[in-house]
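Missing here: one protein chain of the complex. Every other protein chain is in place.
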Amino acid sequence: MLKDLFRKQKRYITVQPGTAPEHEEEKEPLWIKCPDCGEILYVRELEKGLKVCSKCRYHFRLSAPERIAATVDDNTFQELDGDLKAVDPLSFPAYRSKLSSAEQETGMRDAILTGQGAIEGRPVLIGVLEPNFIMGSMGCIVGEKITRLVERAIKSKLPVILFSASGGARMQEGVFSLMQMAKTSAAIARLHEAGILYVSVLTDPTTGGVLASFATLGDIILAEPGALIGFAGRRVTEQTLKEKLPPDFQTAEFCFNHGLIDLIVPRNEMRQILAQILSLHSERG
Amino acid sequence: MLKDLFRKQKRYITVQPGTAPEHEEEKEPLWIKCPDCGEILYVRELEKGLKVCSKCRYHFRLSAPERIAATVDDNTFQELDGDLKAVDPLSFPAYRSKLSSAEQETGMRDAILTGQGAIEGRPVLIGVLEPNFIMGSMGCIVGEKITRLVERAIKSKLPVILFSASGGARMQEGVFSLMQMAKTSAAIARLHEAGILYVSVLTDPTTGGVLASFATLGDIILAEPGALIGFAGRRVTEQTLKEKLPPDFQTAEFCFNHGLIDLIVPRNEMRQILAQILSLHSERG
Amino acid sequence: MPNVILDFEKPLLELENRIAELKQYAGDKGIDLAAEINILENRLRELKKEIYENLTPWQRTQLARHPERPNALDYFNLLFTDFLPLCGDRCYGDDPALVGGIARFEGVPVTVIGHVKGHNTKENLARNFGMPNPEGFRKALRLVQQAEKFQRPVISLVDTPGAYSGAGAEERGQAWAIANNLFAFSRLKTPIIVIITGEGGSGGALALGVGDVLLMLENSIFSVISPEGCATILWKDSQRAPEAASALKLTASELLSLGLIDGVIPEPLGGAHRDPKGTADNIRAEIRQRLQELRQIDAEQLVAARWSRLRRICGF
Partner (left out) sequence: MPNVILDFEKPLLELENRIAELKQYAGDKGIDLAAEINILENRLRELKKEIYENLTPWQRTQLARHPERPNALDYFNLLFTDFLPLCGDRCYGDDPALVGGIARFEGVPVTVIGHVKGHNTKENLARNFGMPNPEGFRKALRLVQQAEKFQRPVISLVDTPGAYSGAGAEERGQAWAIANNLFAFSRLKTPIIVIITGEGGSGGALALGVGDVLLMLENSIFSVISPEGCATILWKDSQRAPEAASALKLTASELLSLGLIDGVIPEPLGGAHRDPKGTADNIRAEIRQRLQELRQIDAEQLVAARWSRLRRICGF
């Protein structure tokens, strides 16, 4: 399965050059319109630029495999717990079919990809939420895989990086999904007590129960420019207020201005900043 | 000296009845005007009511001995470190004469009275700033006496109550006085680590370096109604803003509304609330 | 007699009115109708049992949200003595939607925290309908850390539609405040007993919900999303909330079967709002027993066990 993911990913990202099977390219669109500035972008160019609009710097969403490829050193990523497959603990209406189509669309078994890799040669445990798998929502498997990653970090003393992109808790798993907020936060608390570095990266979108748990518990919290970051859905908030909200409401910039995150890092600098953070934590002061 | 203090105090407070030397009353004014509502108050009545205006509940300031008498059980207060006398470490212009007149006016050797007493039978270490001694400002002696009180609490496991009434740091002792902020705060930090209760009571006025050190570090922070409580002098702040401030700015009520203190406690309930707090902390849960 | 009567309670109300009329009539006329009244009262008891033992999840949701259901302050009065409210987050504000302080439970000092809904519109406006802002969660954190310092057990009463979703709440880091509580509660070195007394709404409930024992009142609910919200997302129709309420498995008995909570505290027939004192008696008995158990475990073990409970969720 991991092989499939990376095959798929290589069609999107040119960080690792050369090996993509040429014949599959025909199925991909050649041009795409930037949803922010309207510029028509050549897909291959867009992918070379880590899916950032060359005109307005709009950051397109990355799939979890794309994010891994854009972040870790070539050929270092080893997936963990890839066998864990989404469950349906409540026998929730239509959930199984929803899971099946998500699996088909993304090639993933739930909304997270975790593993060990290296960034500029420094080993790291990394987890990435998949925004295309039921909106990157957190249910039992997402919570479990994060917890296992953290437990591995406590054992191996390796730092943890989690990239969030999520609509929040996975409604269809009911209180099981809600309790993943407690479970992942408690896991991070144990990681903290063990004195291990945890960097949280908020990408578009990070909301609800994911934001209100592990995503905001990083020693260092980074965010991509323009990312939607907020607890409550914007529509909910507007209804609550019955008034218009500021244009940057619930963006990375809004969060930065309100002191909630450490830094906004453009995608083309993310790898280097992460490497710098890892380096600064690779030896005791 | 302590005896003198209590003689003086007994003229003001009738919590301990009967023993005031009658002949001294001639020197005292019979009537006083409430600065808040303008009511003309009979001094003996005012003192019976703990110096709270019977019409508008304005809280007149209490001297340190008056506060002790209004707070601890009769005949339980034992002063500590009463021999410590204000110092002049910088040979600051006119400071010695200022100290002399303060001593004459208040009968105290610096701006704090500390000791051990009991409240409703429960032993407690208590310190009270004297607003009439150079505005209750904190210099070396105030810092030292608080520190000694705290050290005694750590040794004896007794709870600490500090009543603040202060214009801030004692300018005339320069950085010595500034460092008392650090010294008292560090002492409270050690008290905290020892798991001992510290209740801070903010009375009119608590400002500047006293507010920005031990006074805001209570496990529980109480305040008297209407007390001036603020970091910067109100005039400074108005200059800074070049605008009018809200009428309740820097009052106990303002602090409560901004989540900075636990409770506002009217003077006639203070003793009972302190007793309740001591009781709730007298045994482990 | 409550002022607000739910649909499924109406047959009861009618019967109760009939009994009252009959009693009045018997008294006025001096006639002995004891036998007739007795029959009706038996009927009432049976009907109550029938109705309240077969409530649908949606009906329980309505009970859980009943405006006259006791709130945290009511329970503080019923369960504790010497309650001393403590206020403020020491940083921004005091949140009236979330209250706390120190009190005695059967003589023992405890720290108490809880959401407060109002019983009427005026109270609800003052209490923001029991929806805390970040400063509320931060106050709760301050109070439980104080409890840890003094080795006081924490009793947490959960009853909220959820964390408030206003613009100010977002500005001041609503998600950050909730996450910090989950983080800190999970490692707190003092016993924490959580009781969901009404509406256990999502993250705003969970922020007071991490502890050593998680109990629910019989007619309370606990859910990742409101049934209305769920129905809107699933079927674009909030009217289908009753269906969503069933799908979400949000009742105490279902959650107990799923192993997600540790116990269900029974309510007197008719629900907590018809008998707050009886309900409090049941809660008291449960707290007494749980406290006794928890206080025998040392702090390190307690925290380790708390983690194990969370770790096991989902059965891996």
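Per-chain numbering from 1; labels A, B and C assigned in written order.
In this text, a contact is a pair of C-beta atoms (placed from the backbone, for glycine too) under 8 Å apart; a residue touches a chain by one contact, two chains touch by 3 or more.
This structure is a prediction, so every number in the text was calculated from the model and none was measured.
The absent chain, not drawn in this view, touches the displayed chains A, B, C throughout the complex.
Only one of the listed residues, B:47, B:144 or B:262, touches the absent chain: B:144.
Note on the undisplayed chain: of the listed residues B:108, B:158 or B:260, the one touching it is B:260. The chain omitted from view is touched by exactly one of B:45, B:74, B:105 or B:193, namely B:193.
Taking the whole complex into account, subunit C touches the unshown chain at residues 90-92, 134, 138, 172-173, 176-177. Contacts to the hidden chain, counted on subunit A, fall at residues 192, 195, 197, 216, 219-220, 256-263, 273, 276-277, 279-281, 283-285. Touching residues on subunit B toward the chain that is not drawn are 84, 87, 89-90, 92-94, 140-141, 143-144, 147, 169-171, 173-183, 185-190, 192-193, 208-209, 211-217, 230-233, 236-237, 240-241, 245-246, 249-250, 254, 258-260.
Please note the rule applied: only the chains that are shown with their structure count from here on.
Greatest Cα centroid separation from subunit C: this falls to B. Centre to centre, using the average C-alpha position, subunit B and subunit C are separated by 42 Å. Subunit A and subunit C, compared by their mean Cα positions, are separated by 35 Å.
Centroids built from CA atoms put subunit B at 55 Å from subunit A.
Residue positions of subunit B in touch with at least two other chains are not found.
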